[in-house]
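Only a single protein chain was left out; the remaining protein chains are all shown in position.
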Amino acid sequence: MQTSVSIKDLSLAFGSVRVIEQLNLEIGQGEFLVLLGPSGCGKSTLLNCIAGLLDVSDGQIFISGKNVTWEEPKDRGIGMVFQSYALYPQMTVEKNLSFGLRVAGFKKEEIAERVARASEILQIGPLLQRKPANLSGGQRQRVAIGRALVRDVDVFLFDEPLSNLDAKLRSELRVEIKRLHQRLKNTMIYVTHDQIEAMTLADRIAIMRDGVIQQLADPHTIYNKPVNLFVAGFIGSPSMNFIHGDLEGGAEPTFVSNGVRVPMKGYAFDNGVPPSGTTKGVLGIRPEHVAIHDDAARMPFTFDGEIDIVEPMGSDTVAWIKLAGQSFTFRCESEVVLQVGQRIRLGFDPARGSLFSADTGDRL
Amino acid sequence: MTTDNYAIAGTPTAKAALKSDAETQGPRGPKPKRLSPGRIGVYAFLVIAALFFLVPLYVMIVTSLKDMPEVREGHIFNLPLRPTIDPWISAWTSACTGRNCTGLSPGFLNSVKITIPSVIISIIVASINGYALSFWRYRGAEFFFNLLVFGAFVPYQVVIYPLIIGMRYMHLFATLPGIIIVHTIFGMPILTLLFRNFYAGLPIEIFKASRIDGAGFWQTYFRVMLPMSVPITVVAVILQVTGIWNDFLFGLVFAGPTNIPMTLQLNNIVNTTTGTVAYDVNMAATILTAAVPLVIYFVSGKWFVRGIAAGAVKG
Partner (left out) sequence: MADVATAGPGAPVVRRRRRLNIQSIVATLPMIIVSFSVFFVGIIFTIIWSFTDSGMFPGFHFVGFAQYARLWSTDLWLICVNNIWFFGLMSLVVNLTAGFLLAVFMDQNIKQESLFRSIFLYPFAMSLIVTGLAWQWILDPGLGLQQTVRNLGWTTFELAPLVHQETAIYGLVVAGIWQGSGVTMAIMLAGLRGVDQEVWKAARIDGIPAWRVYLFIVLPMMRGAVATAFILQCTGIVRVFDLVYAMTRGGPGNYTYMPAMYVINFITVRLNVGQGMAAATMMLLPIALLLVIRAIVVWWNERRAGLNA
């Protein structure tokens, strides 16, 4: 697969504050890449660098094979969609879409054709003569996407485009963006702090923290094999359970915490073999990987617990118990009857979990 | 935390392979900053504009330090050959307005006597007005407020004669209290607007909490709102001091012969054509008159800017 966007050794500092250091990233043609992370992790900054809106302190940026590090945003072959839509308020939708093309000197027929194509794809034809003030949030965002579409570029950049919309509109537009990607097959780089958007839209997710990419992989891998504690805790709702304890290495690796012994047979260690000796570690198990009652008995590891809190979510139920003296949540179907104080048998397969070093946070 | 060289489709590629590309020789790092002609033009424009604004002040200062022979030579931009502060002393103590040759100092005193009470009273009144209009509205309040704001746009000359008659009727015409009242009257619209917008911008919850605590009208004002209104009060003070000190028209009409403010005296000194005109003294007198608001401006620069923007931006 051909590389669409290539970022080499990118560094960015604001004065003495280093926001991004030596970041490398390759994005394939037609790929939907999501930059995911908490506020301040540098994802928007990275996007602005790719767009050319921010000047980098070091490194290079290539788009479609061309070195664009010193190019103006308009010459980079990109289109961008912003969180606040950033439509030109005094112009009609049609003028908003065509303004950039008119300035660039395109012929009238060409402009009309591009505008027509974009409005057809985004279903904004009937809105062409309206001004942004008379559009709903969802319509405005579609126009913003349209403005990027008419530019006929290879790469689209999205800077948290759905964050200003309410939950219902957000899920609607999310599906539309996915459909757009399937239809256009352009490379799309998408910034968000919402993990649901990331999981549903991405071909690959780059989770960022403090300017560094923690893990770059497809959603499935990120979800099931998070590369460190941060990623494991960031993805998944309700979040992964973390049990602190010691990992005893050797032929039969076991995770021990407050007297509870969890056999780690079948767990795929990073180097193939478990670390020797005893290492302080953290065992991570997702709440939905926990079985209850009879199903629990078939699991390699079982334990009993007393239910502390029950949270009925509607679609399922989340309950809190204690394992090895630490908080533990599990998820089950909403039909199952759970009561506070109830003693229940739970089980999980440690091989499906994740082990992390307590010192470095990395996956073992 | 690892920063591997992530390659296409997640398959690790030897770092060497990427680094050996010829691409690494291309543009890299921050864009080279060329001093473009556009940038030069911007600075040139701003510098020329700055010169335009500074020249009068420069000329005034420089002229006020020259003696008359040098002034007559007509090189207004030259620095004084024989700098002297005699013009300044003359201006302050012995410049003549008509038949009185007392210099500017009486005018200065009068201006102070006029400005300080006017500022204090007009701000107190406006602050209470703004407070009452924001939190304790009564039927008709909005009407009077709109009338007041309308008054802000009305040229003074439209109402000046009825005001004169009114003042005469109350034996306040050409008295110190009279001109203080006049300044208060004409300061009220803008200041009330300022304070009302400020109080309206405060969260209503503070007010409600105070009411729940049992505080009444005046208690809430003194204990809660007044302390919070320090920033806007500072702005209001700056605006009023500048406006009142610089006033000329009201001083001309309402001050009376015993309370001539500095601006009036300045005009009399400069524009009386008795004998030779002492330009250097005139310039010194002008600077002295402008000194007070100028000093306030330079000392409280950013508050002044905020005041102008705040006073001018209406709801």
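When the chains are written out, they are named A and B in that same order, and each has its own residue count from 1.
Operating definition for what follows: a residue touches a chain if its C-beta (ideal position, glycine included) is under 8 Å from a C-beta of that chain, and two chains touch if they have at least 3 such contacts.
Just so you know, these numbers come straight off a predicted model, no measurement behind them.
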Residue, one of B:Ile85, B:Ile116, B:Ala141 or B:Met228, that touches the chain absent here | B:Ala141
Per the definition of touch given earlier, which of B:Pro32, B:Gly216 or B:Pro257 contacts the omitted chain?
-> B:Gly216
Over the whole complex, note the residues of subunit B touching the chain we left out.
-> 39, 42-43, 45-46, 49-50, 52-57, 59-60, 63, 71-77, 125, 128-129, 131-139, 141, 144-145, 147-148, 150-166, 184-185, 188, 192, 199-202, 204, 207-208, 211, 216-218, 242, 245-249, 252-253, 263, 266-267, 270-271, 279, 282-283, 286, 289-290, 293-294, 296-298, 301-302, 304-305, 308-309, 312-315
Where subunit A meets the left-out chain, the residues are 48, 51-53, 72-75, 78-80, 82-90, 99-100, 103-104, 134, 144, 147-148, 151
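Keep in mind that, in the parts below, only the chains that are shown with their structure count from here on.
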Give every residue of subunit B touching subunit A within the complex, in rising order.
-> 1-10, 18, 23-24, 26-32
Which residues of subunit A touch subunit B in the complex?
-> 1, 3, 8, 21-26, 28, 55-60, 62, 67, 69-70, 204, 206, 209-210, 212-214, 216-218, 221, 227-228, 362
